[in-house]
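First the structure, which I've put down as structure tokens, then a few questions once you've had a look.
Note that this complex is displayed minus one protein chain, with the remaining chains in position.
By letter and in written order, the chains are A and B; residue numbering begins at 1 in each of them.
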């Protein structure tokens, strides 16, 4: 280290300078963003409490909103199963891709790079873009949402699965190879049991995430609970919209709690 | 002088961990508390700076009762009591120098503390203290790059930075190798003599305690069973201190907190 012979004063001056630079950079980023976005910091922050008050006044479901409960619950259920099925389908294909693409189990490096690149491409195209592209070909159907979530999830899970498999201790595989297991035996008896709980944990996480994204996709593609929210919202039926928000929150929290429990149980 | 008088502590409904503990520790001397695991060594040490609130009794440091002070008063008293730990408890991503300077935080206003504003004199003193414990060359190293023995010496320098009247040492050498043990214990004994500090150490190594301590407090099941100069400790005394607790002791000592 070349810092050995510094005096404490010098050391702290340097440290302060560095800290100062970081703060200056953050401030500049903030100010530039404010200008680019055209955001009025103080006015907006001052409106936050009023917004919350408004929210509690108008978004609270009333007696009348109960009548909307039927269609809302139905759409919520549709949205949930689209989120689940898109995640599961993506995870099956993602798993195959990950086994072919992970350093430890990949048959050839060329395949590895192709899979890496495609996964990164899929992941980095925002779900909004997926929804809009697919909407044109697949119209206003659940299938559009399903595919949009599927493609994005496939990108995410392929990467997550690949990393999980690569984190696996190489020696464990070597132990199996030493016993004389072939490639498929290695994969099915060595790799998969070892990573099963981590992978499931990722799948559960993606389901939670996709449930939230499904709402957004629904707004864009006119399906599921997102569409219903948008519908009520645009007609100023805020109590019904509020009921949807509340139910989504309850569903997401329930899902989170369940998957935490499952994770703990399979760990 | 530290005087502990009639100190009692009960955990839960029934389990009494300290029963009428009385002892004194003199400046300029190393006082060692020895005893089997779970006897209450840690509880005594942490009661002295009130990290553990005891139930009754008096703890007099230079005739001032620590137990009677309010929150602000306690912070002030704590600032004059250094403490070092088995696991050093340094902030590992920070440099040795910064960790030593943390010894001054207790004396600062909240704002100065938050921004870590130290005077030039304090910085020089921190460097000098590091040199005193033999770590002058490591002042700008991150603490997680230092060995255990070196980290413990940074811990001692941090305690000294408080200008303490007393240093409490909670199993300071339990995680150290023999060589580092000797360095750390030598430093502590030297501090007691040169700076006239009260050094109070929890130890589970009897030989080290007898080698380094002037004064021994033996404790068993929360009761003081021996107090006197280390020269008075003989086999009979040791048997009394460690009675009944011999077999399981070795296994759990390292984890004791």
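General remarks:
Going forward, contacts are C-beta pairs under 8 Å (C-beta built on N, C-alpha and C of every residue); 3 or more make two chains touch, one makes a residue touch a chain.
FYI, contacts and distances are computed from a predicted model.
Think of the chain that is not pictured: of "Rieske 2Fe-2S domain-containing protein", "histidine kinase", "ABC transporter permease [Lactobacillus sp.]" or "SRPBCC domain-containing protein", UniProt labels it "ABC transporter permease [Lactobacillus sp.]". The omitted chain makes contact with just one of the residues A:102, A:173, A:199 or A:240: A:199. Within the whole complex, the absent chain has one touching residue among A:92, A:111 or A:175, and that is A:92. Only one of the listed residues, B:17, B:31, B:47 or B:162, touches the absent chain: B:162. The residue from B:94, B:225 or B:238 that touches the chain not shown here is B:94. Residues 26, 29-30, 32-34, 36-40, 43-45, 47-48, 50-51, 54-55, 59, 78, 81-82, 84-85, 88-89, 92, 95, 121, 124-129, 132-143, 146, 188-189, 192-193, 196-197, 199-200, 203, 212-213, 215-216, 219-220, 223, 229-230, 233, 238, 245, 248-250, 252-253, 256, 262, 265-267 of subunit A touch the missing chain (whole complex, contact as defined above). Take subunit B: the residues that touch the chain left off the picture are 49, 51, 74-79, 81-83, 85, 87, 89-94, 102-103, 105-108, 110, 113-116, 142, 155, 158-159, 162, 168.
Assume only the chains that are shown with their structure count from here on.
The geometric centre of subunit A is 49 Å away from that of subunit B, both derived from CA atoms.
Only residues 1, 3-4, 6-9, 11-12 of subunit A touch subunit B when the two sit together in their complex. Contact residues on subunit B toward subunit A in their complex (touch as defined above): 95, 97, 118, 120, 123-124, 126-127, 137, 139-141.
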